[in-house]
Every structure is written in structure tokens, then in C-alpha cells.
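See structure below.
Of the protein chains in this complex, one is absent; all others appear in place.
Chain nomenclature is as follows: A and B, assigned in order of appearance, with residue numbering initiated at 1 for each chain independently.
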Amino acid sequence: MIIEKLIFYVFAAILVFAAARVISVRNPVHAALFLVLAFFSSSAIWMLLHAEFLAITLVLVYVGAVMVLFLFVVMMLDINLAVLREGFAHYLPVGILVGLVILAEMLMVVGRWQLDKNVVKTAVETGSNTEAIGKVLYTVYVYPFEIAAVILLVAMIAAITLTMRPKRQNKYQKPEQQVNVKRAERVRLVKMPAEPRE
Amino acid sequence: MLETLITLVTILIKIVLIVAPLMLGVAYLTFAERKVIGYMQVRIGPNRVGPRGWLQPIADAVKLMFKEIIIPTNANRFLFIIAPMLAIAPALAAWAVVPFGETLILADVNAGLLYILAMTSLGVYGIIIAGWASNSKYAFLGAMRSAAQIVSYEIAMGFTLVGVLMAAGSLNLNDIIKAQSGGFWHWYWIPLFPLFIVYFISALAETNRAPFDVAEGESEIVAGFHVEYSGMLFAVFFLAEYANMILVSALAAIMFLGGWLSPFQGMGALDEMTAWVPGLFWFVAKFSVFLFLFLWLRATFPRYRYDQIMRLGWKVFIPITLVWIVVVGVAVLAKLPPWFV
Partner (left out) sequence: MTLAVTDFAVVMPEIFLLTMACLVLVIDVYLPETMRNLTYQLSQGTLIGTALFIVAMYPTKPVLAMNNMFVSDQMGALLKLFICGIVFMAFIYSRGYLRDRNLLKGEFFVLGLLATLGMLVMVSAHTFLTIYLGLELLSLSMYALVALNRDSAQSSEAAMKYFVLGALASGMLLYGISIIYGVTGQMDLAAVANAIKADHEHHTALVFGVVFIVVGLGFKFGAVPFHMWVPDVYQGAPTPVTLLISSAPKLAAFAMLMRLLVDGMQHLHADWQGMIIVLSVLSMAIGNLVAIAQSNIKRMLAYSTISHVGFLMLGILTATKTGYAAAMFYTIVYTLMSLGGFGVILLLSRAGFEADKLDDFKGLNARNSWFAFIMLILMLSMAGMPPLLGFWAKWAVLSELINSGFMWIAITAVMFSVIGAYYYLRIIKLMYFDKPEDTNPLTADNDMQVALSVNGLAILFLGLVPQGLLTVCLTSLG
């Protein structure tokens, strides 16, 4: 148990540190990498809660795919953070105020929170929580699940609509034509009689 | 307290027992690659160090260890050094859930397949960080190519794993193997044949191996993401690439060729005659076939162009896997013998 607690505090500390660094480092690539670290540590904490499916999916989806693309974009863009940070001091008081209000609310909601012990217990007891999640996802939550799927479809349609140019500038291959090429179209065997020796 | 200590030590020993042979395997895989390609190109390959060149990988390792590590000017020192480690760590970590035999497994976790998928998807960080931290155009180009390629092929690869998951009804690798028991015609390579092919080709792309090695592309962008690396850091990238090759081959063996199962199960006399052979042998034999395929393909195929890679991934593989997942679903529901009873 004590080891489990130790592991929790180590990962929680890393998580808080990484999350703080995400918004405080100057280099956007570093910020993205710290975000990766934050995802990773939170996944480890989920793992401690025996939520292995969620933990691994977090790594797989966010770290393995989303953040890779994110880094891809951040590395391509030459972001000048000095310009972005210009109004920082100017907005700071408002920011702090909003932060304090949100903190106060959090305390009000979470402070009185009575954690339902059964929630955690059932998750552990069912064994494979992949199966458990799958079972509710496709029965109880099938309606929201499908709507979420439609939202992703819309995102896909939107991305394609906004970026695809129908007339391609570059020359591209048509594999179906390449495959159908016959020998006769490319090579012509010419029979030539040998020249007689003088 | 003592108990926990003992568990920790046993786990450490187990890790060493997995990693040490793996590293040796990696070393000799490089040797095998040079030999195999050599013979395919009608030459002998390395033959000077030791008997028939057997000590060549050791000599290579010693050479790389004593070489100077050069860090380019204006490179990001920390990321530059950590990148190779980020490349090799997931390649090794994934082995934790690979079953070498019915009980020979470090961590028999429920979501093993998912874990492996997550780990293999992390390997790309080593490459893009290396490319970015090197402060070099070629390295950066290689990193960008690699990121796009790996993310694209991960989708197809993920879908093939979904097919296997549906067929076996479990994410646990040992359960997947057990679901295939009963002779080689019970293995999933028959009902999931298209997925099997897609998986293998995606695995080639995921490990940046020829003919999908545009991230390195030595004839176009010198050596791609690791152009600035030398000495041991370079060696670590090399190790990661080969460790990944072994890993994806092992996975192919587990998911489509029944892992440590004997191919002669249920064949009466033949089964009894080979009963003494340990499962580990079959497992190694199976993934060695894939490793040989890796080398063979490298010696045979010219490199794909970048847009061709993308077209293959998005327009061919993803549709194939999507269609076949539906087919598998129907087959599983219909309890198609002999696989889905």
C-alpha cells in the first residue's frame, strides 16, 4: 500500500510540475512536450486506480496521435512567443481574479464532496474494465455515443471541405492505369536482319 | 516490506532475462541483415571479424562505443540526448506483456494488446524530437515525414488489431494465443488474411523499414532524423529500430500465427513426436520468419515515394481493414468453424 501511495505522489508531483511548465515555458515545442509528460503521468495515476483501459487509451490517443500531430504543427510554425506574451502583465489582474473565482467554486463544490466509495470499488471488482466499459457504452450510452461519432464525422467532413483542392497542381499517379499497362504499349520488338559484312 | 523487496528484485531479474537476449538478438539481427542481403546480392557479406564474421556485431558495438558524440551547434542539448532513449524505451517496454510461453510472461495484463499499441505509438517521439533537436534541415525533414507516416499507418494497424480483438474476444495476448489453439489451420492468419497482410505492411511502415524508409532516405535526405547523431547515441537509435522490428514480428506471430503454440497440434503422431519442443522455440521460429521477410523486402523493393506511402495507407489499407472488420464481425456472430466456435 505504501508503495502505491508513493507512486501516486511521485506521478502527481510530476503531473502538477508538467502542467505548470506547459503554460510557463517559453518554447512552444517544450510546452507541447511537457503536455505529453502531463498526459503520461495522469495515465499512470489512472492505472493506479485500475482504470487500465482509460489509462492506455489516453496514452494511445492523446500521446500517440493527437500530440504527435500537434508537435508536427508547432514545429512547422515559427511562433514568436515574445509577441504573444506582450499583454501579459496587462491581463494579469483579470486573470488572477478569474482564477480566484474558479478556485473558490472548486472549493465549494469539491470541498463538500462525499466520494461514493462504491464507484471505485465496482470498477476494480469487474476485472477487465475494457469489457465493462464496452458493455455500458453500447447499451446505456449508445445514443450519446453515436452522436459523438457523428460529431467526429462532421469534423472530418469539415477538415476535408476546408482543405482539399480539387484541381491538383502536382502530377500524380493513376495506379489503375499503371497496372493496366500492356507490354505492347511500352515495348516494341523490331526484327532487324543482320547487316551483311562488307 | 521484505516481500515487496523480493517482488521487486524478481521483476528486475525477469526484465534482465528479457532484455539481455533481446539485445543479443538485435546485434545478431544486424549481422543477419548484412549476411542475407549480401547473399541476395551474390556477395558474402561481413566475413573478417571472427570465424565467418560472427564477431562483426561485437566489433561494431565496440567501435560505436568509443566514437565521439558530437552535439551540433544550436542544438537543443537535453532533447538531443534524450531522443534516442525515447526511441528505445517503448520498444523495450512493450516486451513486458509479450508471452513467450504459457506462463513465461512478465506482466499478464488484461489490456495487453492495447498496451502494445500504445507503446509502439510512442516510438515516434524519439524520431521527431531527434529531428527537431538536431537543428538541421535534413533531420527535420526526416522527422516530419516520419511523424506523418507513423500516424497514418497507426490507424490501419489499430484496425487490424481490432479485427484480432474481435476474433479472440480478449485484449490479453495469452488469451489471443489460446483462442488459436489446435493446429496451424486454426490460427488467425486464415480468417484474418487481409488484416494479416495489412498488419505486416503497416508494421514495416511503423518501424521505418524499407521500402517505407523515407524518414531515413539516405539517398534524398542523407540519413533523415539521425543524420547528426554519432557514437553511442546513434547506436541507440539503431538498437531501437531493430528491437522494434523484433517486437512487431513477435506480435505478428502472436496474433496471426498462434504465438508459442505448436503448429502440429491435433495431428496425432506428429504432435506427440514434437511434444518435447518448448513453446519458446515455436515462438522464436515464427517471428524469425517475419524477420527474414523484413530483410528480404529490404533487399528487393525500391523505396516508395512519400505520396505513394500516404495513398497506400489511407486509400487502400484503411478501407480494406474497415471492410474486413465487418466480415469478421459477421463470421464471429455466425460462429464460423473452426476459428470462431
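Basically, contacts are C-beta pairs under 8 Å (C-beta built on N, C-alpha and C of every residue); 3 or more make two chains touch, one makes a residue touch a chain.
Given the structure is predicted, the values throughout are model-derived calculations rather than measurements.
A.B. asks: Since one chain is left out of the picture, which of the remaining chains does it touch in the full complex?
C.D. replies: Those shown chains that the absent chain touches are A.
A.B. asks: Considering the complete complex, identify which of A:16, A:96 or A:155 is in touch with the unshown chain.
C.D. replies: Hidden-chain contact among the options goes to A:155.
A.B. asks: Pick out which of A:6, A:92 or A:108 touches the chain that's been left out of the picture.
C.D. replies: Touching the chain that is not displayed is residue A:108.
A.B. asks: Could you pull out which residues of chain A are in touch with the chain that's been left out?
C.D. replies: Counting over the whole complex, chain A touches the hidden chain at residues 102, 105, 108-110, 112-113, 116, 136, 139-144, 146-148, 150-151, 153-155, 157-158, 161-162.
Everything that follows uses one rule, which is that only the chains that are shown with their structure count from here on.
A.B. asks: Between chain A and chain B, what distance separates the C-alpha centroids? Give it in angstrom.
C.D. replies: Their C-alpha centroids are separated by 23 Å.
A.B. asks: Would you tell me which residues of chain A are touching chain B in their complex?
C.D. replies: The touching residues are 3, 29, 33, 36, 52-53, 56-57, 59-60, 63-65, 68-69, 71-72, 75-76, 127-130, 172-173, 175.
A.B. asks: Would you mind writing out the residues of chain B in touch with chain A in their complex?
C.D. replies: 4, 79, 109-111, 114-115, 117-118, 121-122, 124-125, 128-129, 132, 140, 143-144, 147-148, 150-151, 154, 170-171, 307-308, 311
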